[in-house]
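All protein chains but one are shown at their positions in the complex.
Presenting chain A:
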Amino acid sequence: MSSSNPNKLISKADKLTKLSLTRWSADWKSATLLYEQAANGFRVSRDYEKAKLAFEKASKGQEMLSSPWDAAKHMESAAALAKELRNWTEVIDFYRRASEQYMQCDRPQPASDSLAKAARALEDALPDDAVQLYTDACVILEDDGKEQMAFDLYRAAASIYVKLEKYTDAATFLLRLGLAADKCDARNSQCKAYLSAIIVYLYAHDLQQAEKCYNDCSQIDAFLSSDQNRCASKLLSAYREGDVEEIKLVAQSSTISNLENVIIKLARKLPTGDVAKMQGDADKGGEEALDENDLT
């Protein structure tokens, strides 16, 4: 049966499912079987378009047979083929449907996995959608209480934001990663996340934000007693003094080399812009605050 022409199989299966005078109810069981075989045949012969269609139909058949797990699996295969065809909207669509079907089976992990796969596929083509997919995947995992798995997704999302040069968003994501790490008591990842956030702020030439971020993070005990804390304070004090050599020295240190590749690249490019000017801005900001206090 499998050796016969997949086209023939598809037409046969279609006939089985079409309702007409002679057929009062569609025979999904055999139809699904035929659809699966046809899809495999098409994939082997590298006819991706038809294979994708066949997988879609097979998935629908499984849904009719009320087995969402198999339906989701077929949807994923269809999505993978759509990725080959670079049909991005279809990719998003299929992966989202697969994820919903996984949630129907009460299996949140494969659901978030499929969203993550979608995001990875879209990283180059549609980065905004990719980030959205990553966020949704993280939300699914967090609802299930499995934040540990979300670390990688957060990191990937943050690196996409950095590529898009949306530094505040990237830093926000890193702080969310820190929060997730805090919940599962993963101190090392947490401190690394905070240090990365501070570096991103500094790269975006925003000393006040970086300092604010540092102050916030210092409230947390785990960060306070870590290597990353010392490194961050060294970096910030070097920035405040405007000492370019010191900044470069700290950026070469091993603490920073243990972070993500993207962050290391940012750190090596520090300091961006005029450090002395930043220092002046910081001082001015301080003075203004004093004046306000005097008036009140």
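Keep this in mind: contacts are C-beta pairs under 8 Å (C-beta built on N, C-alpha and C of every residue); 3 or more make two chains touch, one makes a residue touch a chain; residues count from 1.
Just so we're on the same page, contacts and distances are computed from a predicted model.
Its UniProt record calls the unshown chain "Syntaxin-73", which is the correct pick from "COQ7 protein", "serine C-palmitoyltransferase", "Autophagy-related protein 13" or "Syntaxin-73". Screening A:N5, A:N188 or A:Q208 for touch with the missing chain picks out A:N188.
The residue touching the chain not shown here, chosen from A:N87, A:T135, A:Q148 or A:S233, is A:Q148. Across A:S30, A:S67, A:Q132 or A:N258, the single residue that touches the chain missing here is A:N258. Taking the complete complex into account, residues 146, 148-149, 184-189, 227, 254-255, 258 of chain A touch the chain not shown.
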